[in-house]
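Left out: one protein chain. Kept in place: all the others.
Chain lettering (A and B) follows the sequence in which the chains are written, and residue indices restart at 1 in each chain.
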Amino acid sequence: MKKLFVNMRYLIVPAMSVITILGLLSGGNYVWTGVILFGLCAVIDTATKNIHLRADFDENGNSYGIKFFQYGVMYLMLVVFIALQLALAWKIYQYVNVTPFNVVNAYGLTIQNGITTTNLIGAVISAGLWAGIGIIYGHELSHNKKEGFFISRLIMSLSGASHFTYAHVYQHHLDLAHEDDPATAPRGRNVYMHTWLSHAGQGKFSFELEKSRLKRQGKSFLSLDNRWILGYLYSLPSIILFVWAGGLFVGLLALLTLWLIANFELEALNYMGHYGLIREKGKPVEYRHSWDNDSVFTDWFFIAIGRQADHHVRGETYFWELDDVKGPNYGIGYFSLFLITLIPPLFRSYMKKHLDNWDSKYATEEERKIAKQYGY
Amino acid sequence: MFNIFKKKDLKFNVRLEPSNKEIVLKAGENLLTVALAQGIKWPHKCRVGSCGTCKCKVLEGEVKPEIDFGNVLSPEQIKQGFVLACKSSPKTNLKILINLI
Partner (left out) sequence: MRQSTFLALLLVSLWTSLIAFALYSFDAHLHYRELTWAISIGLVLIITHMVNMTIYFKVRGNKPYSWNKYKKQFDSLKEFSERKI
């Protein structure tokens, strides 16, 4: 029973993604389902912020997680996120075609054809919010062998961020909490600026990585051996789909909005995971170089991505085995913190006590000297 | 992906040279994780297969790679049998060359 529970509790995102897709397909005001679910998650996350659970192991020290099942779900999520884009493209198609409003019943669903401009906006936001959550699977699979790594690239390519898979493993994990890591936000930077700089910085890393690798191999940068270029080509089907469905204005605008929302969520996770933390160059990554957000709903929803401290020290560990390591902790979940980050002065004010605490209780003398140069 | 069909209690002996230390791993267990848990001072840093600090040479036996070693190790190193311990699990008994700290 415990084994079943431990494995099922990580199915919140798959379930809510499917409900969002059904909402898009149902049409009418149901297209806002994704937005409503996101809001519901924020409420639940805030309400359960004081519940913290440890990783679960049986009396023999074996994890309850079933690798085959969890990886099967992650691989399947690629299909779910593709279906999400197809559902949205269908509504865009109807909008551009000015499909008359009518109600049909198909496959047990009551489907409202046609869509208003307001509801199209709702559909795009719904899809964007849940496409952005795909990062959690893109992230987990980036730490895996060939097929898992490739699936990660494809999941991230749905948001135009295929470079993430390389940059996360080969840059972020090495340069964490240092200026060399674009995914680490220094004190004083807001989440909006960070979204662009982290996205571009990781893209630049992937660009430079391929430039030097191909040069070493005597191959041309402009070739299909270039994984930076390949990453963008993986995004081509999404672009073609939205261009075909909605044209160069509505279709493209919808896709860009979806990508903007999804990438904002991705970089907001990076932002929250390491904001303001400092590591001296060359020193090992330790628990104190990451913020933990491991309240129960955050932990189950984000498949333990909030256990950043343990993940960065024990990167080889499966997500269901990551634990509370008494690292720096915000004390609230990701949804709650995300809402705070949206108002930069509020976030900086919220972070003041956390950073002061980090400086005095976690930082080394050298890290404190570096911290002194910055505000909050 | 089909590890579910393998016997989970299969055990493998891993001998480390030149220190002559020996550790025992179960099928699917991570080489570096188990070595560190048993107090072996295996050089390591990132533990995600991106820095190469934990690289070792497989003298006998076979490992199951958890990621593509080609992103960190050169083709020559891979041909010589080098692997990244943080992203390897045993497929057979192993004899490994590693300079411990």
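Following the convention adopted for this analysis, contacts are C-beta pairs under 8 Å (C-beta built on N, C-alpha and C of every residue); 3 or more make two chains touch, one makes a residue touch a chain.
Quick caveat, the model's predicted, so the values are computed rather than measured.
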Among the chains presented, those that the missing one touches: A
Options A:67, A:145, A:213 or A:368, residue touching the unrepresented chain: A:368
Candidates A:11, A:36 or A:252 - the one touching the absent chain: A:252
Per the touch definition above, residue among A:5, A:68 or A:244 touching the missing chain: A:244
Residue ranges of chain A at the interface with the undisplayed chain: 160, 179, 182, 186-189, 197, 200-201, 203-204, 207, 229, 232-233, 235-236, 239-240, 243-244, 247-249, 251-252, 356, 359-360, 368, 371-375
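We adopt the following convention: only the chains that are shown with their structure count from here on.
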Where chain A and chain B are represented by their mean Cα positions, the distance between them in whole Å: 30
Touching residues on chain A, where the partner in the complex is chain B: 66-68, 71-72, 143-147, 149, 166, 169-170, 173-174, 284-285, 313-317
Residues of chain B defined as touching chain A within the complex: 1-4, 28, 30, 32-33, 45-51, 65-68, 71, 86-87
